[in-house]
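Only one protein chain is missing; all other protein chains are in place.
Now for subunit A:
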Amino acid sequence: MAKIIVVTSGKGGVGKTTTSAAIGTGLALRGYKTVIVDFDVGLRNLDLIMGCERRVVYDFVNVINGDSNLNQTLIKDKRSDNLFILPASQTRDKDALTPEGVERVLNELKETFDYIVCDSPAGIEKGAHLAMYFADEAVVVTNPEVSSVRDSDRMLGLLASKSKHAEAGEKIKEHLLLTRYNPERVENGEMLSVSDVEDILSIPLLGVIPESQAVLKASNQGVPVIMDDKSDAGQAYADAVERLLGKDMPHRFLELQKKGLLQRLFGGR
């Protein structure tokens, strides 16, 4: 049975698309047939993060309107045979997404895929609402910062009331993914810690992604950061995917790395 996972946050710029790309790629690399769907109509960026921006011919809205079928529209990732991308439309406005249309496309995707990862737009408007409405699980991406935490709590409220499962009296499985985490600033008392955010949002922790130069490097090249398995962020995402699949993994990168004497003296990074 296919699982629909929404990656959401409320606030923009916290790492939803980076996370969707990383988790989708991670699931595909572990053998699950996965599609990542970009719900950000008008501001599509998943194609750039995945490095397939020049291969977009048709988009999500075309499929909904019947201008193209899924075979023509899905872009197969060059790195994994299990991974496909459904790009958002860049020209239409958000009203092009209809609940009936989205449900039809998702049902069709369910027939062939194990995982459907929905990359939600920021905000709480139509695109974000439809991205979460049909979801079985939600990954709430949060930065350790006041506005992001507050917006995440708002999204949790919406997940509990304005989704198909909620309307049927069931509960969506929620996961907290803390991104852009800086252990040094946490140690200095300048940044909310993992347990602070867990206390406030009180949902299970899926992973902590450290603030990392690897994320920008990866997006510059159009490669999901999880492919960079030497980087801290790549490894943290890989752990998060394992946890999503039910494995119990210890959390890494929460502590400040001890610096050597020379680094201490000269402030090297």
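Annotations
What we mean here is this: a contact is a pair of C-beta atoms (placed from the backbone, for glycine too) under 8 Å apart; a residue touches a chain by one contact, two chains touch by 3 or more; residues count from 1.
By definition in this document, contacts and distances are computed from a predicted model.
Set against the options "ABC3 transporter permease C-terminal domain-containing protein", "Cell division topological specificity factor", "Fe-S metabolism protein SufE" or "Na(+)-translocating NADH-quinone reductase subunit E", the UniProt name belonging to the omitted chain is "Cell division topological specificity factor". When the missing chain is restored to the complex, the residue among A:169, A:189 or A:250 that touches it is A:189.
Within the complete assembly, A:149 is the residue of A:102, A:149 or A:177 that touches the hidden chain. Interface note for the absent chain: among A:95, A:199, A:229 or A:255, the touching residue is A:199. Listed by residue number, the positions of subunit A touching the unshown chain are 145-146, 149-150, 153-154, 157, 161, 186, 188-193, 196, 199-200, 259, 264-267.
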